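The structure appears below as structure tokens.
The complex appears here without one of its protein chains, the remainder shown in place.
Chains here go by letter, A and B, matching the order in which they are written, and residues are numbered from 1 within each.
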Amino acid sequence: MKPDKTPLILGILAVALALVYFLPLQIYVRHILILTLLYAFLGTGWNLMCGYAGRLSLGHSAFVAVGAYTSLLLFANFGITPWIGMLAGGVFAVIVMLLIAYPSFRFGVKGPYFTLGSIALAEIVHNLLIYFREYTGGSLGMSLPYQPTSLALFQFDGKEPYYIIILVFWLAAVFLTWKMERTRYYLEAIREDDDAAAALGISVNKNLIIAACISAFLVAIGGTFYVQYYRYIDPYSIAGFTLSLNIALVVVIGGSGTILGPTIGSFLIIPITEILRMSLGASMPGLHLFLYGILLILCIIFLPKGITSIPGIMRAKKAKKDSQLNQGAEGVL
Amino acid sequence: MSEKVLIVDNISKRFGGLQATNQVSFHVNQNEILGIIGPNGAGKSTLFNLITGFYFIDSGAITYKGERIDGLTPDKICHKGITRTFQVARPFVGLSVADNILVACLPKSKKVSEARERVHEVLKIVGLEKKADALGADLTTLERKRLELGKALATNPEVLLLDEVMTGLKPAEMDEMMELIKELRKTKTIVVVEHVMRVIMNISDRIIVLDHGQKIAEGLPKEIAEDPIVIEAYLGRGTK
Partner (left out) sequence: MDLVLQIIISGLLLGGIYALISIGLNIIFGVIKIVNLAHGDFLMMAMYAAFFLFTLKGIDPFVGVFIIFPAFVLLGVFIFRVMIKPLLGTAETEVNTIIATAGLGFVLQNLALMLWKSDIRAMETSMTGQSYEFFGIMLSSGRTWAFIVCLIVALLLYYVLMYTKIGTHIRAVSQDTDAATLMGINVDKIYTLTFAIGIGLVGVAGAIIAPTYNMYPTIGLYFNTMAFIIVVLGGLGSFTGALIGGLIIGLVEAFAGVLASAELAQVFSLLIFLVILFIRPEGIMGKGARV
């Protein structure tokens, strides 16, 4: 078995990114980095359930929204610090996840049906957010009551503190994924063939639920960060299909079912598209998303397992070629 | 000292209009090889599915080492010590051969590193060491069967249920497999479902015969080979 290089790569990345904090960068560069790490964080959370376990959810924005609105409403109405609101949002998101995941897994809802169900869930959240407009501001959205820089209240006038926070979140998520080695293998087996996995002693539902709940929790935390950073959310952006697809896109292109895939995907895509959006967004609205879509299609056709699968593909091709050479020799006899 | 390790007591299972299993009773003794034969559709694979919890029995009882196991889910039954192979091999196609075995070793290992250490050993037993890095998807049918057996062995079972492991093997390979199974009998109890007569007759200590979901005969290989009821079931009436 080859030695696991992940902690090394992760360590180098983390240090490099931490050092970036000290560089004198333009504000918009910092913004791109923050957004990139946010998507890397969201993607890593999504990846646990959808990449490893293979239950494709295109409705994860539901959980982002739950996290975001929970902490926002708790702060705006009761003055509760978003740090606690964040945890509350996470718990609430887990509850919502259990409500849909438990029956789904128990009734064996898989494949496209599961995906459609996840989209439906996000739409339910989206619609409810609009319906309860007296509390949430409806489709016009809601602003975060402004506070000058305060760590306790998770609001800062500069971008640097946000950067550090999201860096820490991201690192924690990736580290957690790396640490859950056993669960990762179980989830992969479940993804490939859940009956065969069960026959080997793997508890399918238990592992799926664990993955789903952690996934929802992490993504909800991302939602709180989103609110604190942008200081404004609306149901369409935070519970909409676009966000769900973006999260999936970043992971699929980077390599779903790998520890660093979501991060790599995020670094490949977010900076480019964010720059496109900032420069062309006014004149050509939607261009960056248009390109997202094309990129996604190309990726799924030519590299369905993402960028990180390239070394694996090469290795397997080599193993296949070697064995064909050997078999060829035997065949002659 | 032959202890009854697995006792199947009068179990039945119906699927809609089909009585797939009809009041079947038998037992398996410690360290014996029990063969199960029967014409196609007799309910052999269904029996395995019932014993390992993929289907639940409608009536009757299944007892393992004195404990009732009917009603448990497959993963729990595997932890109790019974592992089955699938008739059509089900490798984890997206994982490498080595990872396939690793996954099988994990549930019963306290640490991942422990499980990793056993992988190579298992690969050697089934002859797949050279293919450790190949993807499950790239294996030949024979290699898939070997992997299937490897995964089952990796779970360290006390009772091994083998569902048609011989299908598709060449005679020389069948001999090898038979030797392997006889080796395994030293430490395990084995139940084998097979179509290949020469194999069943060769390795089984006892044989039971199923037809249309019912047990129609039970005994030593020689007895079974001469039993007119069995012959009729396979070849149809009018063969006396």
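A few comments on the model shown:
In the analysis below, a contact is a pair of C-beta atoms (placed from the backbone, for glycine too) under 8 Å apart; a residue touches a chain by one contact, two chains touch by 3 or more.
Note that the structure is predicted; figures quoted are calculated from it, not measured.
The omitted chain makes contact with just one of the residues A:95, A:140, A:297 or A:313: A:297. Per the touch definition above, the residue from A:73, A:98 or A:124 contacting the chain not shown is A:124.
Interface residues of chain A facing the missing partner chain: 54, 56, 58, 100, 103-104, 107, 109, 111-113, 115-117, 119-121, 123-124, 127-128, 130-131, 240-242, 245, 248-249, 252, 284-287, 289-290, 292-297, 300-301, 304.
Here is the rule we go by: only the chains that are shown with their structure count from here on.
Considering their complex, residues 1, 181-182, 185-186, 188-189, 191-193, 195-204, 315-316, 319-320, 323, 326 of chain A touch chain B. Chain contact summary for the complex, chain B toward chain A: residues 52, 54, 73-76, 78-79, 83-84, 86, 90-96, 98-99, 102-104, 106-108, 112, 116, 119, 130-131, 133-136, 138, 151, 154-155.
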